[in-house]
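Handing you a structure now.
Yeah, one chain of the complex is gone here, protein chain that is, but the others are all in their spots.
Up next is chain A:
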Amino acid sequence: LLHHPTYKRKPAKKTKKAVVFFEVEILDAKTKDKLCFLDKVEPNATIGEIKSMFHKSHPQWYPARQSIRLDPKGKSLKDEDVLQHLPVGTTATFYFRDLGAQISWVTVFLTEYTGPLVIYLLFYFRVPFIYPPKYDFTTSKHWVVHLACMCHSFHYVKRLLETLFVHRFSHGTMPLRNIFKNCTYYWGFAAWMAYYINHPLYTPPIYGEQQIRIALIIFLFCQIGNFSIHIALRNLRPPGSKTRKIPYPTKNPFTWIFLLVSCPNYTYELGSWLGFTLMTQCLPVAFFTLVGFIQMTVWAKGKHRSYLKEFRDYPPLRSPILPFIL
């Protein structure tokens, strides 16, 4: 009878185990006011679930803008943290900080990358009110200007597609304010560069075709490289997860740079913009490259430090962004 295919085993009587429910109180990190009291919270409840419960009593604070911590000045707890594994008694006290209005990373990325794409084209097509009226809707006589437009547009289309199909974000949201800052940066620089490259008085590179050819090769090489790294990083992480692993070189030669660098996506990005600077021989582009490089170095150093902290066996040969140098 036991081996009969449709025989359903009656569930064995489970001994009733006493479940110790937790009580959770949430205080304001600054004023220490009691904001919320939750009783009968499951011990295996996650911070994410607690955030949802808190949201019910305070609908204006959706979970994404809640920062829950053990200590008013401490680090934010992660959504995945489980209540019973935290150093709290059966009455857990958490401190809440409002992170402000949040916006999704995807939204920010899409907005900040679409801007340069469109803006550059406005200058390329010499839309009215930018240059003297006699140049309206004319095109540049220098072929490098057309090439630069293609490269710039390709770069941002690539970024948009990567945002939609490649990247796996650790955080869902960022402060709303960032979209204004980020867009000002990207859109502003795009306009500044595009103005000069597409200007009627634009001067092509000194070393002519040779310079442009080398620049284009560097640019394309780094675009492919950057894309390869993004794919490699995506493959480290199963869909919907936030796991972190050490990235290693794959069969793709463009990823072999992982041997020497922690954040080769930034290395390749720098390379692309250096190529573009060389191609256009335009000082604003050089300036944009420099500022971007500084920012990416800061990020790379941070990421490198996190890797070192998290993984004991992190390869010692790697530098944050520039092999052996930085």
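Note that a residue touches a chain if its C-beta (ideal position, glycine included) is under 8 Å from a C-beta of that chain, and two chains touch if they have at least 3 such contacts; residues count from 1.
As a convention for this text, contacts and distances are computed from a predicted model.
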{"item": "Chain not displayed: protein name in its UniProt record (\"Golgi pH regulator A isoform X3\", \"Very-long-chain (3R)-3-hydroxyacyl-CoA dehydratase\", \"UDP-N-acetylglucosamine transferase subunit ALG13\" or \"Sodium/hydrogen exchanger\")", "value": "\"Very-long-chain (3R)-3-hydroxyacyl-CoA dehydratase\""}
{"item": "From A:Tyr202, A:Phe227, A:Phe258 or A:Tyr307, residue that would touch the chain that is not displayed", "value": "A:Tyr202"}
{"item": "Candidates A:Leu86, A:Val118, A:Leu259 or A:Val291 - the one touching the absent chain", "value": "A:Val291"}
{"item": "Hidden partner chain, touching residue among A:Arg213, A:Lys245 or A:Arg305", "value": "A:Arg305"}
{"item": "Among A:Ile50, A:Leu117, A:Met174 or A:Leu278, the residue in touch with the chain that has been omitted", "value": "A:Met174"}
{"item": "Chain A residues that touch the omitted chain in the full complex", "value": "67, 73, 75-76, 97, 99-100, 105, 108, 171, 173-175, 177-178, 181-182, 184-186, 188-189, 191-192, 195-197, 199, 201-203, 206, 280-284, 291, 294-295, 298-299, 301-302, 305"}
